[in-house]
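A single protein chain has been removed from this complex, and every other one stays in its place.
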Amino acid sequence: MKKIRVAIVGASGYTSLETIRWLLRHPAASITYLASRKPERPISELFPELLGRLDLPITPFDAKAIAKEADVALLCLPHAAALEHAPSLLQAGLKVVDFSADYRIKDPKMYEKWYQHTHNDLNNLAQAVYGLPEFFEQAIKSATLVSNPGCYPTAAVLGTAPLVKAGLAEPADIIINAASGISGAGRTPSQQHHFPERNEAFEAYAIGTHRHAPEIEQTLTAITGKDVQLLFVPHLIPMDRGILETIYLKPAKGADIKAAEEAFANAYGGKPFIRLRTSDLPSTKYVANTNYADIAVRFYSTRFVVTVAIDNMVKGAAGQAIQNMNIMFGLDQTLGLI
Amino acid sequence: MKKIRVAIVGASGYTSLETIRWLLRHPAASITYLASRKPERPISELFPELLGRLDLPITPFDAKAIAKEADVALLCLPHAAALEHAPSLLQAGLKVVDFSADYRIKDPKMYEKWYQHTHNDLNNLAQAVYGLPEFFEQAIKSATLVSNPGCYPTAAVLGTAPLVKAGLAEPADIIINAASGISGAGRTPSQQHHFPERNEAFEAYAIGTHRHAPEIEQTLTAITGKDVQLLFVPHLIPMDRGILETIYLKPAKGADIKAAEEAFANAYGGKPFIRLRTSDLPSTKYVANTNYADIAVRFYSTRFVVTVAIDNMVKGAAGQAIQNMNIMFGLDQTLGLI
Amino acid sequence: MKKIRVAIVGASGYTSLETIRWLLRHPAASITYLASRKPERPISELFPELLGRLDLPITPFDAKAIAKEADVALLCLPHAAALEHAPSLLQAGLKVVDFSADYRIKDPKMYEKWYQHTHNDLNNLAQAVYGLPEFFEQAIKSATLVSNPGCYPTAAVLGTAPLVKAGLAEPADIIINAASGISGAGRTPSQQHHFPERNEAFEAYAIGTHRHAPEIEQTLTAITGKDVQLLFVPHLIPMDRGILETIYLKPAKGADIKAAEEAFANAYGGKPFIRLRTSDLPSTKYVANTNYADIAVRFYSTRFVVTVAIDNMVKGAAGQAIQNMNIMFGLDQTLGLI
Partner (left out) sequence: MKKIRVAIVGASGYTSLETIRWLLRHPAASITYLASRKPERPISELFPELLGRLDLPITPFDAKAIAKEADVALLCLPHAAALEHAPSLLQAGLKVVDFSADYRIKDPKMYEKWYQHTHNDLNNLAQAVYGLPEFFEQAIKSATLVSNPGCYPTAAVLGTAPLVKAGLAEPADIIINAASGISGAGRTPSQQHHFPERNEAFEAYAIGTHRHAPEIEQTLTAITGKDVQLLFVPHLIPMDRGILETIYLKPAKGADIKAAEEAFANAYGGKPFIRLRTSDLPSTKYVANTNYADIAVRFYSTRFVVTVAIDNMVKGAAGQAIQNMNIMFGLDQTLGLI
């Protein structure tokens, strides 16, 4: 079998490392190019865990050179940087999966408002497909540019869409209480995430002001056709990886737990990475280092309570990107991800 | 100064250890009695951290003997066990601070429903004072039996009561998303709290069914005079100590953040253990090993979001018990707790 | 390709879970049998992370039935229990990889002394091959019973043998300071490994009396032909997985760091899972969830200091067992382990 040749652009962050780890064991893909704007040390100095596992040099970014060596580019770049690199890669004929937020927010004014950066690639923005395969698989199949969802939005949308779409929950009064392990904050050191500050600490941040909130609202509105409004409150958990979201939804008139469970079963029947938990509740531990999203719905007088667990580095980033890549190349979406 | 002589009844759990730690440095109290139903090993075998710090033997429970040696008994017992021991201690003339739930729930039927145990000490139940000094200091002053609040309820009530009492939040649609370190689960080993199961794990449990929910509702109703109804969802954090509660309240008509901040300032002016945070948010780290409750209120379109952090072993248990003891004996409530 | 059919015997511990995880993605093996002495719940109740990933029932142990369904049995049992099950499996024609200590200690009296159990399967003991592929690959190829090394011994032998064998270090004065994550203590809950006891705690245990000491001595003596004597001191690290051993060896006359580095390079050239670190030091983090053993040697006046890191659940258990299985079936030893 001819393998998909994969370029990774932006090699120094955690999502890059996680993508490399998964691709090293992917039976139908191989990493052929590591690009970074500045020449860097060998990848095994950046990431000592890769010693002896990947011998590619890190090369300055050059879209045409990449196009010769690769079929697809995975962009592990921060926002704004992706915007600089995606157009030339697409023009050179590569398929692109972008990990950043640059092609997620469809309204360029909304993007500018939340990311303080002007969007200057409106054509690609228009045709970019939001890479949540459980809802957009058909569009991903034929996409050349897939915008990989944010980690929080992945869990939020998966946990919320079935109930809202089925008319079982009110779309305009949703509360998402989210918590994430610290790898979600990226690899750049800071006082806030210095080990002795973060260890044995749990706290909320960015109450109502996190950039993932508009992404979640836009996606839920797109999926459900309803005007979704929500309050998103993230927290930091003193651990490496994992997101748990506890979602509070107001039941529509007459909605009950049976209907809710059916809505989830209908939405995710045959979706290989969604696991509906009935006899126990999702835990970040059960999905760590996997591409699964575990979901449970409960009902308690005034609310549906949905809990969703994913690994923020896998289903929330690298795993989902590979799932998208698999779909874009006509492969089984689970390939290399079990 | 003559010191308060303190008996600790029920010596083998984490709240007992924490109480001992604080009392060892209390300038106006000394531990004179350690009681347990079964004769035990020296306290320093139960708790190696106490080696050389406390040389008292652990003695079988005997209310009269305790009354000779002590002025007050702190009951570090599980529910139902407190009910067996408190009456004789009170009859022998001791003041009692009970850590269990046995004298918290005022309605014996409610107690029976949630704790599967019949209440057989209705007289003492009627006169027991709920030991949340920020709201019940006057009653605590003259109480002989103080029922020390649960850890979750302490944070929940402190974070909720001012807004509801001031009419700024709807009393019947409150969501409390709580998270606790694992010491809150007690000292008995279990599969669930075995280190490799709990480490690097975050999850919800007992959604809507935790025993602390009725305690919170009862207390808030008592304080505010309104019929409070709430949804309480606890989570486990992979760390030792600390509770963070993120409370979602629906604003009453016209309520704004300024009024909310004033309500908190009014409620807690002069309360030495309440710290209102305005420029940052509460973290379990900032209150660890202290008796402080840190509170912040934020407003975001559809909800007030209050976050409250306490140390579950201190303000949520041992520290609050000593605060109550100080008040019962006419001392400054902060004595030994700074 | 016809896949190796694998039976897992003893399904409820961490090594079983880890073995299943790796086999689920092994391209040339599939799990066909889960055996346990007592009928159990579905494997996904025992291990919620396996929900939807493995639908095999857990079946009572029956060697003949296993032989019909499987080519090899991996015994994830505690010591003594393996001794009960291995003989019938071997007799039924299965190859066996035993995770326990039952076939590791070649001298049955030594086994009885350290494990308080009489060895009653001396024939199989005699022919069992110690499954450390870096030293015994040839014997493993033709073995029907492979005794998978202990976690501590794997790291200890890999870090020590090259220097002793090359005559660069004195064989009779070796100090092994080891530290392990808590999964190494197994899945049965205990006071000692209850989360709040173990978290934020670091301590030594079993100084000089750990059962892995004689296993290390025996193996080093077998490899080097010298009478090895050592002091082994294990510690517990508050984390899930990973072993780091810091080994202090007395240099033989004239031995220097260059010779030591060459000894390691010679010993492990072409060994796919050994990584010699020269510019940095091994960390448990760099080998977590991999089958690698990272090794560095340093020299400081009076001692060689070798540090070795492995994942105790992978190279220290499940990964090494699969590596052995691969070799026993003539496959590339890295298959399914990258």
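Each chain gets a letter, A, B and C, in the order it is written, and its residues are counted from 1.
By definition in this document, a contact is a pair of C-beta atoms (placed from the backbone, for glycine too) under 8 Å apart; a residue touches a chain by one contact, two chains touch by 3 or more.
Being a predicted model, the structure only gives us computed values, none of them experimental.
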From C:154, C:307 or C:326, residue that would touch the chain that is not displayed: C:307
Given A:146, A:161 or A:182, the one touching the chain that is not displayed: A:182
Of C:62, C:203 or C:227, the one touching the omitted chain in the full complex: C:203
Candidates A:200, A:217, A:294 or A:311 - the one touching the absent chain: A:200
Residues belonging to subunit C that touch the chain removed from view: 173, 175, 177, 179, 181, 197, 199-205, 207-209, 229, 231, 233, 235, 237-242, 244, 246, 248, 281-285, 288, 298, 300-303, 305, 307, 309
Touching residues on subunit A - with respect to the absent chain: 14, 181-183, 185, 187-191, 193-196, 198-200, 238-240
Touching residues (missing chain, whole complex) on subunit B: 24-25, 27, 45, 48-49, 51-53, 200, 275, 277, 279-280, 283, 285-290, 292, 294, 338
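Everything that follows uses one rule, which is that only the chains that are shown with their structure count from here on.
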Chain nearest the overall C-alpha centroid of the shown protein atoms: A
Busiest interface, counted in C-beta pairs: A-B
Where subunit B and subunit C are represented by their mean Cα positions, the distance between them in whole Å: 47
Between subunit C and subunit A, distance of the C-alpha-averaged centres to the nearest whole Å: 36
Subunit A and subunit B, separation of their C-alpha mean positions in angstrom: 40
Touching two or more other chains - residue numbers and ranges from subunit C: 200
